[in-house]
Structures are given as C-alpha cells and as structure tokens.
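A protein chain is absent from this complex, but the other protein chains hold their places.
Just so it is clear, A and B label the chains in written order, and each chain counts residues from 1 on its own.
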Amino acid sequence: MLRRFLERFTLTDLFMWLVGGSILALIVVGSFLTLRAGHYTARHWFDFVVFGLAQGSVYALIALGYTLVYGILRMINFAHSEVYMSGAFTGYFVADAMNRSGFLDQNPLLALLALFAVAMTTSITVAVLLERIAYRPLRRSPRLVPLITAIGASFFLQYTFRGLYGSQNRAYPDVEVLDGAWSLGGEFIIQKIQVVVIVAAAVLMFGLYTFVQRTRTGKAMRAVSEDKDVAALMGIDVDAIIVRTFILGAALAGAAGVLYALMFRQVNFFMGFIPGIKAFTAAVLGGIGNIPGAMLGGLFLGLFESVGPTLFLDGLGIPAPYQLKDVIAFTMLVLVLIYRPTGILGEQLTTAKA
Amino acid sequence: MAPILTARQVTKRFGGLTAVNNLDLEIQERSIHSVIGPNGAGKTTFFNCVTGFNQPEAGEILLDGHHLERLSPDRITQLGIARTYQNIRLFANLTALENILVGQHPRLKSGMLGAIFNTPGTQREEAKALAEARRLLAFVGLTGKGDHLARNLAYGDQRRLEIARALASKPKLLLLDEPTAGMNPRETEAMTAFIHRLRDELGLTIMLIEHHMGVVMGISERITVLDYGEKIAEGAPVEIQTNPRVIEAYLGREEAEAAGEPA
Partner (left out) sequence: MTKNTHFNWLNALRIGLIGGVVALLISLVGMVEEFGQRDIIAGVISMGQTLLIIAMLMGGHFAAARSVDRPGPLSLAGGALAGLVTSGMLAVLVLLIGPLNMRAILPNASPALINILTFEQGPVPGLFYLLGAGALVGVVAGLLHILPPLVRQAIILALFWVALLGLLQELLRVTLTNMPAVGAALSWMFGSGTQKGLSVPGAIAVAGVVAGGNYLWATRGAQAQARVRAMPPARQRALQWGSLALAIAVVLYLPNILGPYLSEVANNVGLFILMGLGLNIVVGFAGLLDLGYVAFFAIGAYVMGVLTSTDTELAYRFNLTFWEALPIAVAASVLFGVILGIPVLKMRGDYLAIVTLGFGEIIRILALSDFLKPYIGGSQGIVQVGRGQISTVVFDRPQTLYYLIVAGCLLALFISRRLRDSRPGRAWKAMREDEDVAQAMGINLVATKLLAFGTGAAFSGLSGAIFASKIGSIYPHSFSLLISINVLSLIIVGGMGSLPGVFVGALVLVGLPELLREFSEYRLLMYGALLIVMMLTRPEGFWPEATHKREFHEAAASEVAPESAPAS
C-alpha cells in the first residue's frame, strides 16, 4: 500500500503540497486576523477594490498582447513590456506639447484621442519592427534562442529609450476633465480617472474579442494558432497574420500605457518591466492563448494585488505589507504554473506530444 | 517459453478519442513480434504506454511480472525496456559515442562525487563504458564515426546509432518503431538481417512496429494487427496474410471480397 502510494507521489510532490498548504493557511489566517482586527473600514476596502480593478484593467490590456502572441508563436514576447512603455513614453511628449499650447485644455476630448493615436501607433511600430527583425528569422530555432532574443530586445529597447530621452521620470500633464471624483451613496468615493480606465479598457477588450470571433482575420488568427503549417496549406498568409496579431496586441498595450500614465502620471524608461511580468502572470492565470481568460486574469490579479497585502499580511503583523505586493503577484504566478498551468479558463492551445 | 511482456485490457484515451481499446497482448521471450495496422491504429500509442510515456486509463502491463502502468519512463528503462523512435530522436548536438554513453546511463553508477574526485571506481567504470560504447558502435557498423555529431550523420547511420543507443542499456525487450522507414530495398534487407542478429546473438526480445509488409512477413514470428485501437487479428505471418479482416482494414471492403469473403 505504502509502496504504491510512494510510486504515485514523489518526495517533491509532498514538498509542493506542504508549501502550497502553508501558503493557503497563511492567507486564510491572515485574512481572518485582519478582518477581525477591524482596522479597515468598508470604505477602505472599497478603495482597494476599485484601485485594483483599475490597475487590473491595465494589466488585462497588456496581458492580451502576451496571450495573443503566445497563442500564435508559442513564445513569450518578453519585449512586450517595452512595447507598452514606448506608447506611454512617446505619448508624454505629445501630451506635454498639447498642454503647453493650450490645446489640451481647450479640446480635451480631441487631445486625448490624439494622445491615444500617437501612443498606439508608436507601440505598433515597435512591435512590428520587433517581429520583423528579431523574431521572424528565428521561428524555427530551438526554443531557447527566440527567448534570449526577446530578453535582449527588451533590454535594448529600455536602454535605447533611456539613451534617447534621458533617465528622469516624466510627468503627464493634468487633464482637468479627468480630475475629481464621484461619490456613490455618500460613503464611497470613486475617482473619475479610475472609471475612465475601467470603461475604456472594457470597451477595447470587447472590441478585440469581437474582432477575433467575427472577422476573417480573427478566424485566420485562430487557425494559425491551432496549426501554423496547416493554416498555410489552407491558403492563409501566415506571416501577415502574425504581423496583424502583433499589431493588435501592441495597439492595446499602447492604449494601456496612456491609461496608466493618465492615472499615475509618471512615466520612465523602466516602467514596463514589472507590469509586463504581472501582465504575463495574468495571461497565464486566465489560460494562455485564451482571450477572455487574459481579461479575467488581469482584473483578478489587479484585485488580488491591491487587496491582498493588506488583507493577508496586515493581520499577521507584517510591517509595511504594501512593499510585498510584487511578491504576492510573483507567488501567484508560481502557484498557478504549478497547480493549474492551464489557467482558470483553461488553455486554448493544442499541445502536441511525441 | 514464458511471455516476457503481458498487456491486459490496456486502454488509453486522449480526450474524446480512444487510441487503444482493451488491448490484450503477449510477447514471448526471445521472439520477434510485430505490431501492424493502418495509420492511427494506436501502435505508437501502445508503445508509449509500454515505455511509460503515456499512462493508460485502464489495464495492466507486466514485464517479467513487474507492473509498468504507474511507473515513470526512467524506471521502466531501468527494468529492461529500450526503444527507438519513428522520427529519429537522437541527441543531435552530442557525438555518436556520447549518445551511446547516455544510453548506458541506467547500467552505470558513478555520480557527482565520483566524477569530481575522479575516484578509481569512476575511472574504471568510465573506461569500461567507453570500451563498451565503441563495441556497440562497431556492432552497428559505425566504427570511426564515434566523434561525429549525431546530427551530421547520414540517415541510415542515424537509425543504426539509435539502435546502438537503445542496446546500450542492456534491455531485455527492445521496441523498434518503424526501423526501416525511409530506406531503400538494400538498406531494408540489411536492417532485417540486423534485427535477426539482435535476437540471435544478444538474446533480445523484439517488438516491432512496421509498415513495410515484406519486412513484417519475412522477419516476424508472430504478428498482432490493430485497427482503431483494437486487436483484429493475431498469429503467424501466413495466417495474417490471408486474414480477410486484416485485408479489409488496410485496403477496404472490395479487396476483402476479392480475397474471398462473402459480400
């Protein structure tokens, strides 16, 4: 009996259960203690939740870029974080110019549209160049090679931007129309910009989903992600579809960059790195290759990250729990990849075996 | 002679598809046993179940009385099963000799400490292993090519190297997956003779997946025919050749009628 048990489950499995179990216990106990201590009011939690949703919307938009490219090329586009950054950063110059000339105050809606346009175009350009120069030649190489290229591209782009524009933080100008907050039922306050971010992201994501499900290009994209070679045999121009996939992902990332910048104001050359990893976590969380999954994963991660540190760790007496919010995100990544690598909604990929 | 491999009611499903369905199979020791069937019949999947690459949903597989169903592939190899692959899967960037040395892994013992301190035991073992690898290389006719990278070898040489690598673990049972694929008649003949040698000189039991009917009929002592994951016939080559169900599976109804089955 014991031998059969040991044959099924190895020492490492037991170790992982121990670790997983402890983390779960930590979370439950911590949450319980925090809630019992009652230092935080409903209003606090509401703020955390809304913040998390807004942050999560940004993650979701970026995650879609990761999930689309992974679905089609089976590689993590490490440099996608820089695609995101390039949109936000370039948008800054436009925003700054518009602010100086007064255009921003006079025609805020038009100005914002222009901002999005510029940012998305920049992101798209970067993504297309990436695909053409760094990824396309390596499509048939062993897996390690395009991965390393992507990492190299990520750093190259970061430091090119640093070299071109300098290393200091740039601040987006104040957009009056987006300032201020609304109150709900007297108790709860929600910031205008947060609403804008959540709504804008939702609109964009819905647009993408419709595109992929309804249009010919979308169908072709799904075909290519199922089986590249067969899709080519069916007459689909695989290269063109791949480029279009990058374009879509980049457009969303550029938009995400502007939304982030409008919310948090600061941009610099390094801003893509951590959100990029978190967005990838979100994509995996929802099921890599799965579009609704990426959206859900992003929102969930944002929430978890916002509510988590306080909820789980405060009760346990850990000082300054917000410092560890990235730890929570990364731990979530690891746990998802170990216990449910296909994600919440399940992978939409066919896995080929020997 | 006793059966060395026994499969009972083995079933393997992939999602909605049942690749192997309640398969019973017995392989006698020191025999050459072929498994044939149209494409998609489940032959390679069955191989994968035997070697532990896939875990069957139901059924048992026994090697000399050991249950194999829940074991990991490395354990199964240690118990004495080795295989070659349909699409050659050598270690491309290792040399031919290194490939064979890797094949010897389960029969060697030296570990990290022995390697770092270069203990006499390790030195002896490595020297023996190298000599053995050279002998295997010679046995398959690849003398002098030991230091060539596996990916630079000719196709025929690669196939032979793969067999040498499989032999390196001193298996009791050797699974050959389409060993003559892509070969011309002369090479096929040589491979057939070679497979005989494997059994005759080394005392191995050989289970074969093959599509080349000449090879199958010429070399096998016993043939199992699969179709859609099920066994549809089993017996000596002579019986299989004239079996209408087999002919139908491969060639369709009309041919079966032509062979004498009533409409």
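Simple rule for what comes next: a residue touches a chain if its C-beta (ideal position, glycine included) is under 8 Å from a C-beta of that chain, and two chains touch if they have at least 3 such contacts.
Given the structure is predicted, the values throughout are model-derived calculations rather than measurements.
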Kindly name the visible chains that come into contact with the excluded chain. A, B
Out of B:136, B:174, B:191 or B:208, point to the residue that touches the absent chain in the complete complex. B:136
May I ask you to list the residues on chain B that touch the chain which is not drawn? 51, 53, 72-74, 77-78, 83, 85, 89, 91-95, 97-98, 101-103, 105-106, 108, 110-112, 114-116, 118, 122, 126, 130, 132, 134-136, 138-139, 141, 143, 146-147, 149, 165, 167, 169-170, 197, 201-203
Against the chain that's been left off, what residues of chain A make contact? List them. 10, 12, 15-16, 19, 70, 75-76, 93, 133-134, 137-138, 141, 143-149, 151-160, 162-166, 273, 277, 280, 284, 318-321, 323-324, 326-327, 330-331, 333-334, 337-338, 341, 354
